[in-house]
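Worksheet: the structure to be examined is printed underneath.
Shown here: the complex without one of its protein chains, the others still in place.
Going by the order they are written in, the chains are A and B; count residues from 1 in each one.
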Amino acid sequence: MTWLTWRQHRAEVYALGLLVAVIGAFLLAVGLQMHSLFPGGAGQCLGADLSETCSTAIRRLNEEHGYASKMLNLFSLVPFLIGAFFGAPLVARELEAGTWQFALTQSVPRMRWLAVKLGALGLATALLTGVFSALITWYRQPIDVLDGRFGADAFDLEGLVPAGHGLFAFAAATAAGAVLRRSLPALAVALGAFLAVRVFVMGWLRPNYQEPHRLVELVAADDPADPGNPRMSTGSHLDWTISTGYVDSSGRPLSLYDSVMMYSAAEKQGVKFSAYLHERGVQQWIEYQPAERFWTFQLVETAIFTGLAAALLALVVWRFKRRVF
Amino acid sequence: MTATEYALRTDGLGKRYRKVWALRDCSLAVPAGRVTALVGPNGAGKSTFLRLVVGLLAPTTGSVEVLGQSPATNTPQVLSRIGFLAQDHPLYKHFTVAELLRLGCSCNLRFDQGLAERRLARLEIPLDRKAGALSGGQQAQVALALALAKRPDLLVLDEPMASLDPVARLEFLQALMGAVAADGMTVLFSSHVVPELERVCDHLIVLNHSRVTLAGDIDTLVGEHRLLVGPRTTTDVDKAGTVVEATHSERHTTLLVRDGGLPAAPGWQASPVGLEDLVLAYLRWPARQDVEPTTMAEVPA
C-alpha cells in the first residue's frame, strides 16, 4: 500500500518538489543579494535618523527589490498548487478511470486505503508547504525587520499559515474530486473555494482574532494630520494598523465629510489643519494589533484552515464509508 | 448443504440509488465450484449486483454472504477471498505490467506472483510494457492474471468479454476455464450475450428490471422447462405448471412452461427447449411483475 501510494503520486511529488526547488533557488539568488545590502543586519537601519549607508541600502532595497511584494502575493497561490495537485486526483482519478473498483477489491480495506492516501499526501502537502514557508521566511528577513510581518505578503507566506492553506486546498480538492468525480473540475472548484475563503478570512476574521489595542489622544498642533486618516503612530512600525479616525470633543466620531469640511475651514482661516483640530479638542485614535501577536495570529489562522480541512476530509471519509461510488 | 458450501448467498438483497431501485428482493444461492452466468439486458442491475457481492457497494436492504462472510465488512480476510474484474478491466494505464504485479504483492495477503508471471509469459505479454500500451485483450488477460494471483475462492467478472474481439474472447475464456479447472474456484460473471454461455456455465441467474427472474442449475432449469404446442387457447388453465411465455397464432398456441416435465395434456405436444430460448424468454419478461415468475398465469388444459 505504501509502495502503491508512492508509485501513484510520485509524479506529483516530483513536479511540486521541483516547483518549490525552483522557487527556492530563485529566492536564494535574489535573497543573498538583498541580504548583502545590510551587512550588519537590517535592524541597524531602524529609527528616524538613518546613517548614509542605511539610507542607501533602503533606497536600493526599494529600487532593486521593489517587485518582492507583488511576487510574494503571487506566491501565496503556491500552497494552493501544492495541496490541490495532491488532492484533486486522489479520489477523482480513480473514479474517472474506473480503477477504484480495482484498488478497493485488493485485500486492503477501503478505509485503510483512504487513510494511507490522505495521511501520506496530507503529510507531503504539509512538508512541501513547510519548506516553502521556511524559504520565504528566510528571504523576507530584512523586509520583515523593516516592515513587519503582518502584511498580506508576509503573514500568508511565513510561519505555519502556508501549511494551513496547503492542507485546506488539499482537502477542498480531494472532497471536490470525490463529489464531482473529475480531477479538472475539482481543481477549478477548489481554487474558487480557496480564494473565497482566503479573502473572507483575511478581510473579516483576521483583524479580530484578538481584540485590537486602541490608542486615543488629542491632536497635537504640529502633528502631520491629514483629513482622510490621522498619521498616528503606535510606537512600533511593526504593529498592524487596523483602522484610524477622529472623534470630536464630545466623543462623536467624525465622518470623512466632517473632517474634509474642517480641512477647508482651516484653509480658509489660513491655519494649519492640525492646529485647527487641536483648538477644537478633536482627538485621533488608532486600532492596531501589536507585532508580538504574530505567532498567536498564525496559530489561530492555521487552526481555522486545518479545521476546515478536517471538516472537508470528514466529508470524504463519510462518502467512503457510505460507499456512494 | 451447509452455509459454507454456498459460495454466494443473498437474502432479500436490494440496492437503491436515491429513489431508484437498481436491485430488489434478490434471494438466491450459488453452490461452491459453479461457473455462474448473470444474464440481463443493459441496465438490469447486473453491475450493482456484482458490486454488492464484492463489497464495493453496501446493500440498502437484505444481506449478501460470500463463503459465509459478509463482504460489506470489508476485512482483509473477506477481500482476499474474492477476486474481481470490473467492466472494461480498469488498470493503472501508466503502470508497467511488472509494477501491477508489485501492486498485487503489496496490497494483498496472499498473492501468487509466480502464477501470474507464468500466465503472462505463456501469453507472451511483456512485463516491462505499460498497461496502457497493451491491446484490449492483453489488458483483460493482465487483469485476469492479477485477480487469479489472489487465489480467490470466488472470482467475479463484470462483462469480462464485452470489449474484446472474437479471438481475444476465446483466449480469455480459455484462460478463465483453465484456471477454473486448475483451482476449482467459484466463478460469477455477467454478460448480456446469450450464446457462448452454455459451454462455460453450469449455473444461471437472469436479472430483469432490477429483479431476479430465474436462478438455478442450468441442467435442472432446462429440464424443468419445455415448449408445448397445441390448439389455440387463452382461457383454460391447468394446475400443472406455470407459463413463462405464450405465443398465439390463429389456430395454435405455443407455450414455454415450467412444469418439471409432467406428461403433456391431451392434444398438446411437448418438446425440450434450448438454453438460449429459455434465457431469451425470461429476458423478454415485462417490467410490471411484482411477484415471482413461478406464481403467474398457469398452463392451459
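For this structure, a couple of remarks:
Quick note on the criterion: a contact is a pair of C-beta atoms (placed from the backbone, for glycine too) under 8 Å apart; a residue touches a chain by one contact, two chains touch by 3 or more.
Criterion: contacts and distances are computed from a predicted model.
Comparing "D-alanine--D-alanine ligase", "GntR family transcriptional regulator", "HPr family phosphocarrier protein" or "Phosphoenolpyruvate-protein phosphotransferase" against the UniProt entry of the hidden chain yields the protein name "GntR family transcriptional regulator".
Listed by label, the shown chains that the missing chain touches in the whole complex are B.
Residue in contact with the omitted chain (choice from B:L109, B:A182 or B:L262): B:A182.
Between the chain not shown and the residues B:Q174, B:T220 or B:T247, the one that touches is B:Q174.
For the chain left out of this panel, the touching residue among B:L67, B:L100 or B:C201 is B:C201. Think of the hidden chain as still there; on chain B it touches residues 33-35, 170, 173-178, 180-182, 195-196, 198-202, 271, 274.
Going forward, only the chains that are shown with their structure count from here on.
On the side of chain B, the complex with chain A involves touching residues 51, 54-58, 74-76, 79-80, 82-84, 86-88, 90-93, 95, 99, 102-104, 106-109, 143, 150. Of all residues in chain A, those touching chain B in their complex are 1-4, 7-8, 97-99, 101-111, 322-323, 325.
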